[in-house]
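In this view, the complex is presented without one of its protein chains, the others remaining in place.
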Amino acid sequence: MCGIIGLYNNPEAGTFAYMGLYAQQHRGQEGAGIVTCDGDKMYSHTGQGLVSDVFSDSKIFDNLKGHYAIGHTRYSTTGENNATNVGPLLFNLGDSFISIAHNGNLVNLTSIRKKLQKNGAIFQTTTDTEIIIHLLARRTEPTLTKRIAGTLKEIEGAFSIIIISKEGLHIARDTKGIRPLCFGKLNDTIIVASETCALDLLGAQYIRDINPGELLTVNNFGESSIQFETPDKNKSHCIFEYIYFSRPDSQVFGENVDKMRRKFGKTLAEESTIDSADIVISVPDSSNTCAMGYAATSNTKYEIGLIRNHYVGRTFIFPNQRLRSLNVRLKFNTVKGVLDNREVVLVDDSIVRGTTLRKLSQLLKDAGVKKVHVRISSPPVRYPCHYGMDFPTKDELAANKHTVNELAEIIKVDTLNYLTIEGLLKSVSLNKDDYCTACFSGEYPIEIKDKVGKEIF
Amino acid sequence: MCGIIGLYNNPEAGTFAYMGLYAQQHRGQEGAGIVTCDGDKMYSHTGQGLVSDVFSDSKIFDNLKGHYAIGHTRYSTTGENNATNVGPLLFNLGDSFISIAHNGNLVNLTSIRKKLQKNGAIFQTTTDTEIIIHLLARRTEPTLTKRIAGTLKEIEGAFSIIIISKEGLHIARDTKGIRPLCFGKLNDTIIVASETCALDLLGAQYIRDINPGELLTVNNFGESSIQFETPDKNKSHCIFEYIYFSRPDSQVFGENVDKMRRKFGKTLAEESTIDSADIVISVPDSSNTCAMGYAATSNTKYEIGLIRNHYVGRTFIFPNQRLRSLNVRLKFNTVKGVLDNREVVLVDDSIVRGTTLRKLSQLLKDAGVKKVHVRISSPPVRYPCHYGMDFPTKDELAANKHTVNELAEIIKVDTLNYLTIEGLLKSVSLNKDDYCTACFSGEYPIEIKDKVGKEIF
Amino acid sequence: MCGIIGLYNNPEAGTFAYMGLYAQQHRGQEGAGIVTCDGDKMYSHTGQGLVSDVFSDSKIFDNLKGHYAIGHTRYSTTGENNATNVGPLLFNLGDSFISIAHNGNLVNLTSIRKKLQKNGAIFQTTTDTEIIIHLLARRTEPTLTKRIAGTLKEIEGAFSIIIISKEGLHIARDTKGIRPLCFGKLNDTIIVASETCALDLLGAQYIRDINPGELLTVNNFGESSIQFETPDKNKSHCIFEYIYFSRPDSQVFGENVDKMRRKFGKTLAEESTIDSADIVISVPDSSNTCAMGYAATSNTKYEIGLIRNHYVGRTFIFPNQRLRSLNVRLKFNTVKGVLDNREVVLVDDSIVRGTTLRKLSQLLKDAGVKKVHVRISSPPVRYPCHYGMDFPTKDELAANKHTVNELAEIIKVDTLNYLTIEGLLKSVSLNKDDYCTACFSGEYPIEIKDKVGKEIF
Partner (left out) sequence: MCGIIGLYNNPEAGTFAYMGLYAQQHRGQEGAGIVTCDGDKMYSHTGQGLVSDVFSDSKIFDNLKGHYAIGHTRYSTTGENNATNVGPLLFNLGDSFISIAHNGNLVNLTSIRKKLQKNGAIFQTTTDTEIIIHLLARRTEPTLTKRIAGTLKEIEGAFSIIIISKEGLHIARDTKGIRPLCFGKLNDTIIVASETCALDLLGAQYIRDINPGELLTVNNFGESSIQFETPDKNKSHCIFEYIYFSRPDSQVFGENVDKMRRKFGKTLAEESTIDSADIVISVPDSSNTCAMGYAATSNTKYEIGLIRNHYVGRTFIFPNQRLRSLNVRLKFNTVKGVLDNREVVLVDDSIVRGTTLRKLSQLLKDAGVKKVHVRISSPPVRYPCHYGMDFPTKDELAANKHTVNELAEIIKVDTLNYLTIEGLLKSVSLNKDDYCTACFSGEYPIEIKDKVGKEIF
């Protein structure tokens, strides 16, 4: 996924970028970095781990000088998870430096990389971000903006991008608007971020989303926007941003995420209610609102039956399976007074491997729950994402290998129901053709030219 | 506060101790440590920071050999917060080592320390734990158990203690049972912990609490218990364990914490409801159940209006004020769809300085809330705690300096109400004389002989 | 300067490379690194500081797998002294990695770099080593050896190079043989090093020097040598290698360094003896033999009057002036019994800034020396080196700004004499046209096309 932030015209751009990253920590926990610029020199600090770990010393901010900045929280979808790959990386382009914060995945990465290497390009990392820089280095248009526009035409896939150069910030989004990218202001400071929660934390006002196919340049002369390419008639907004990725207090693709989740819960209750259930509980915290929506519509009591340990990160993002398995027990504890001798609806947002739910089900039974009914507020995830989400391979996706009934048996619950794709699309605001549902339906809005993923290099 | 754990008869005692500390992380975030013993040698690893930071390398566990262990998460109430003071500390007692995990505060610490120093004792730390060791080193009873019993008679105050020696584990609790200490089993493994949530995580069965005045020895010959002193007729269980400190899924002083909190919420609603309120929200997560109890009794809708950032620890425990003030904004974000144009009851567990609530009130207003009614599920904290909680000095306690009405103005809320002491004591199960309510009432169950606190050394 | 080492056909190539670097530590103390290869994968470890600091953990060698290796001790003449610039750097060339250990300086570095950047090259470092890799990446000859040969024709200046690739080692030296590069064997292991002292430490046999203009490829098929360019009729061996840089026990350009230094001392005594002197002492250790030669020829007693502190490195190589000034006092101590009331000839190898000698002179006077006569075993250094030695700028060179008499006054000695250029060239074995004496004479054997030095980027 990755979360990105860009700020212009702020004497504390570096510190603000830090706070903007902090607000977007949920979008990437493997590394974080900030690059600032004073119009002449660039300053950079990056590291592996959480934002608060990487920026754990206040002296770091003394070095992040300048009135504009970009920042990036990394979540590895391409390239290995190592120190070299943590961005934003500084690249020496002729006589000056340039850096990119990038959220998304290119679909023609491998072929471009091979072509570049044949022509003498030497790569420092295995990230797709570096591809973009190499393309840019070889373009010959007279202005940087035109060179960036030319580069963006060469790449295909999902991308929300903020480039920092001596000239200013250069902000762009792919023609289908797959990943979010919002624009806001705090007095004279311009702020661009993946999610509006970053604007909120900084006390900034949300103005608009960056348009699909737009290239916005922010510099001392002000803001100037061009379309580097005509946007597609239909957008392909990633609907999974609503289901899981985005923070509930963000506004994404024009809608409040929390509100969307509550609607998913309501529609789910309409589709599959359980009369015998005593209470509805959620897998905290991502499914809380959804469970409340489900409880309201199904007229069942909402309770807090699982408590999340504050000292762990989100399950979905841990990179290896063994840790994940350990963490389920460390992460949740049951409230016996609420659960004992009850029949329970457990609402969760999605099933990827099914491991967590199987263990939660056992935890609930151990706490005295009589029956566990699992309700998932999204359709079965059957296909990999090529646009920036780190789903496992098809073979590892539980819903790809098993029917719903088989899965219910595997995870040892009494009933299991998913929200239908129709129900999902009915719950959202835009036309259903404006969302990417490829992970549920297998209908990919952009052709996958190269095999993309961690294993390619 | 501090959380402690002891295990006996387990080949992976060190790893289990780690998990037991992890479950009790909320009781102390400044440092953590484990000491293991194989009956001959002792092995130790301690560090500053969270449990997961201190034990971040799996190789550490290879060195924590032996079949029994003690562990400790530190929250500094006496002594400075520095590396030297992080326990459990190993002390060289004649020809062998000994170590203590200790939760609580002694009230005659300063006078004992001075007496010991006059007699040639040289201290390594400024902790009260070391006092106990020095007393022990000077006792001359023929057996270690008797020397420990003799030592425990010399000290006064609140203490739950686990000592590890070549002979086994030695577990004790003060005569008033101020801090919790529970005993459980997992097959042949004996586990002692501050809270039952540690037993739950390890899959162990809760057996009983360690009795006030009890000294329990666990070794190769089994368990043997003596009363080192007659327990007091009335206990002095710290009622704040229910209000804030303990985890909601723990069972403390014979009751489920979550259930107690729900009762506090219900009693609070009985005492002070607001008819005009649209919704009840909580300061997550510690007040969630309380808010649900309040909502049910006051017949107002419960909603999630504040979302807690998963990447921060609990406010109460940060050691300095400046960080605390920054963290309020980083820690909570508002769900505008829920809050906008509503009149809101905000339920919180307690007010210490009032800073957090003042900022939360502002956050809510910024999100469109019309009126903020704050309801606190405990009485005003007016007096310092001398038995192990790190309240600030009397002068810093908001409720000590201001009336409730003044405070409502200071924190800028429309109404403010506390639970009464009577309401609080009505909600709990035991006789009201069995709880310590000194922080609310100023009635200290144990005489404070020495000025206790961080400033003494 | 830099010291380099290459090994082929040795199961412990990495460890041997380490020892070879250790022997050549005097050639560069800012950083060190080793790259090994097993014919498929490459393994690398580099760091800032001394060889023993960079390779301070025996586990490092477990990772340096493979039967061939290159190593490098860095002494920054181009590029800043920072972690990124420490080699040997690994570069991703299409589908495989390549790395270079390089000793010397290119004279057309800036113009090549600019041309490459214009064509889209993105640089990771500010070293001239990376220039070579970028040239190589863009060549299209059918074999790697031919591409390397083509690249070497494009670069000008002083270079002794060892390239490691999946195919083997590729060893080359510039057409004038400016820097040394020797070739030896230890049983079946082939060893290439800057100085023979590395061969000696490894117990290897010296075979021959790599020829000027030679490109030697060592791989599974054996050794194959080509001339990538016709060597110049006259060589330009750096005569400063004898004076200061090389280790006295090395054989360089066909002669034993220690023997050369003794000859310089003898010639110096022939040119400028002092009858009134009681003893001859040296600035230890680099001038010891020289002083003994001087003492023998001038028939004056050789004594040890200055003792070097073992815990400091060589003055010449510290990168900043302030440290250098402190270090003179920390580095030398005087033996009063030897010096008191004596008239002393102090023999040193060269004067760069003159700071050290000024302070040594004072130290000697403080120890009771009546008169200090300084004799320098090389001519005045008046011109910068563009071929790999880090002399300061012309303005900082003492001999460039002052006459010998002025200098004697500045450094506060009674008399000061240098060896003449004629004396110097008379003492060496080859024809005088086969040495570079540019730093003394200003006659540069290779035209300086670009301004070279640390300040260029």
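Here the chain labels run A, B and C in written order, and each chain numbers its own residues starting at 1.
Definition applied: contacts are C-beta pairs under 8 Å (C-beta built on N, C-alpha and C of every residue); 3 or more make two chains touch, one makes a residue touch a chain.
Here the structure is a predicted model, which means the values were calculated and not measured.
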| Wait, the hidden chain, what does it touch out of the ones we have here? | B, C
| query | Where the complex has a chain not shown, which of C:Cys197, C:Val344, C:Leu357 or C:Leu416 is the residue touching it? | reply | C:Cys197
| remark: The one of C:Lys41, C:Lys115, C:Lys153 or C:Lys336 in touch with the missing chain is C:Lys336
| For the full complex, which residue in C:Ala172, C:Ile239 or C:Met292 touches the chain that was left out? | C:Met292
| field | Absent chain, residues of chain C that touch it | value | 19, 22-23, 25-26, 50-52, 197, 200-201, 247-249, 256, 258-259, 285, 288-289, 292, 302-304, 307-311, 313-314, 329-330, 333-338
| note | Per the touch rule stated above, chain B touches the missing chain via residues 91-95, 117-124, 133-134, 137-138
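Everything below uses one rule, namely that only the chains that are shown with their structure count from here on.
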| query | With chains as vertices joined when they touch, what's the shape: line, ring, star, complete or other? | reply | line
| Same or different contact residues where chain C meets its copy chain A, judged by the half mark | same
| request: Could you tell me the distance, in whole angstrom, between the mean C-alpha positions of chain A and chain B? | output: 37
| query | What whole-Å value do you get for the distance between chain A and chain C if each is reduced to the mean of its CA atoms? | reply | 53
| message | Counting only residues that touch at least two other chains, what does the list for chain C look like? | response | none
